[in-house]
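On to subunit A.
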Amino acid sequence: MAAESVGQGLQQVALSTAFDVHFPALEVVLPLVAAPLCFLFRSRAFARILSAAVAWLTFGVALVLLQKVLAEGTVRYPLGGWAAPYGIEYRVTVAGAWVILVVSLVAALTLLFDSRGSASRLAPERRYLYYSAFLLCLAGLLGMAITGDLFNIFVFLEISSLSSYALIALGRDRRALMASYSYLIMGTIGGGFFMIGVGLLYQMTGTLNVEDMAQRLPAVLDTRTVLVGFAFLLVGLSIKLAVFPLHQWLPNAYTFAPPRVSAFLAGTATKVSYYVMAEVVFVLFGAHFVFTEIGLGAVLMPLSVAAMFVGSLAAIYQADLRRLLAYSSIGQLGYMTLGLSLANVEGLTSGLVHVFNHGVTKSGLFLVVACVGYRTGRTTVRSMAGLGTRMPATSLAFVIGGMSLIGVPGTAGFVSKWELIRGALAAERLWLAAVVLVSSLLAVVYVWRVVEMIYFGRPEGLESLGRDGEPVREAPFSMLLPTLILVAATVVFGLWSDPTLSVARSAAVELLGGAGG
Partner candidate 1 sequence: MSADASSKNGDRRHLWDDPKNVQILIWVFWACCAIVFALDFAFHRHPSFEGETLPIEEMVGFYSIYGFVACVLLVLVAKQMRKVLMRSEDYYGEVLGATAGEPDGGARDEGRAPDGESREGRDGGD
Partner candidate 2 sequence: MSAVGTLLAELFAEPGSGWIAAGLLLPVGAALLVALLGWVARSANLRDGATVVVGVASAATVLRLWGPVSSGERPRWLLWSFAPGGHLEFVVEPLGLVFATVASVLWVVTSVYAFGYMRGHHEEHQTRFFCCFAIAIGAAIGVAFAGNLLTLFLFYELLTFSTFPLVTHHQTTAARRAGRVYFGILLSTSVGLFLLAIVWTWWLTGTTDFRPGGILAGTSPGVLVALLLLYGYGIGKAALMPAHLWLPAAMVAPTPVSALLHAVAVVKAGVFSVLKVVTMIFGVDTLRGAMDRVAWGDVLIWIGCFTVLSASIVALRQDNLKRRLAYSTIGQLAYIVLGAAVASQIAAQGAALHIVTHAVGKITLFFCAGAIYVGAHKTEISTMRGIGWRMPFTMGAFFVGSLSIIGLPPLAGAWSKWGLILGASQAGEWLVVATLAASSLLSVGYLLPVVLQAFAPRQGGAAGGEDAGVQEAPLLCVVPLCLTALLCVVLFFWPTPFTDLLSGFAGGPP
């Protein structure tokens, strides 16, 4: 409710100045401009404040945009005044606005998180570079969701990817370099595939604008070129989305990145790719072509189910908390792609609402781990031993976040899972509903391993001491606040799911009703 009224307020301001027409551009431009500013001023403090301010601003703008899209339908913004087929058009759909809202919210909260100490490899005086990269990554992610131009999507994809390689490489552990490197290779392959796909389609249609291309595609749909282009696009995006057999870059990247980067990327990067994939599938090619003629469901559905199980099962065995959460993400992404593969409103709604729910939950959990890491100096499951009494708020935050991963009713995770089940039923697949339920029991195992460690584990020897040799105590407020906000959001939007669901549903309806559908 508060968020809505803030949004309304901003809208008032925007309307009064008639400046709001530029909001789509502003959303991307703000971080894009702020990034070099950070670089120029070379001040850590300045960079920190600027980036946080920019992130919050983008969040505000995203809210306004969402309001506007919901009220008026798709918002178009020809960049530089060039009309659509010729110039680059920014096109904010409900789904897009929804995704940028999630991205900017997670960015705002992770930047609010006070990552003290030497969480990254950068020397303190060069820390501004970190913020610079962070803002670039944010700009890239927002741009992917806002732009209506396929090539432009690729550009933003590369911006966000390159900056995220840099960010991951900043992790303190030397293995971060390896992780970043392998992500770079995989990401580049993904980007390359995407590029090839775009190129092939451009060759056949002569346009890069998504809507324009969607209109021209049906005429050439039966050509091999388009089919090949489609396959390249999809596999490229699948890599970015960490679809089951292409998921291996993700655990290392999330494990070794600096804490806040893990939190940010876990909540955003794959979500944006998910949006792009949805747009490609439903808007560009249309559900009929993709699912009825090609039968993508036959590929994507088994892969999604496999991801649900493989991710969750692997998470059970992880000793490192962030690795555990990373594998859990693979499983959760499985739920999202499963929703997409159902190709009905409920399924897509569940995927889109899970973009929010899982983004919030997983970022919150990564921040919890960051808190734990800050106090104990370790991020292993073992390091949680006995934290129930020494870091009660953090511990409780993990429990609640974990419950959301499981999909306990009353948490956000349940809402998406329930909608997914509805989707499965709408597709006349009761067994799929049962599979979803069973797979969520696996989440119980990996979450409860940690919970037991928190409340029953006894720290041994030096484990009871924090990283500075001091007794472990509750994380500082500046860390706790964003963590708790995210975790509280999982409960709030778990119980009060009307707003998230209604937006996700209208986004899904819009996507499914798109061209060729």
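Candidate entries met the following condition: all candidates are chains of the complex that A comes from, given by their letters.
Everything below uses one rule, namely that a contact is a pair of C-beta atoms (placed from the backbone, for glycine too) under 8 Å apart; a residue touches a chain by one contact, two chains touch by 3 or more; residues count from 1.
The structure displayed is predicted, hence computed values, not measured ones.
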Identity of the candidate that touches subunit A (this complex; choices 1 or 2): 2
In the complex with candidate 2, residue positions of subunit A that touch it: 1, 346, 403, 406-410, 414-415, 418-419, 421-422, 425, 430, 433-434, 437-438, 440-441, 444, 448, 452, 455-456, 494-498, 501
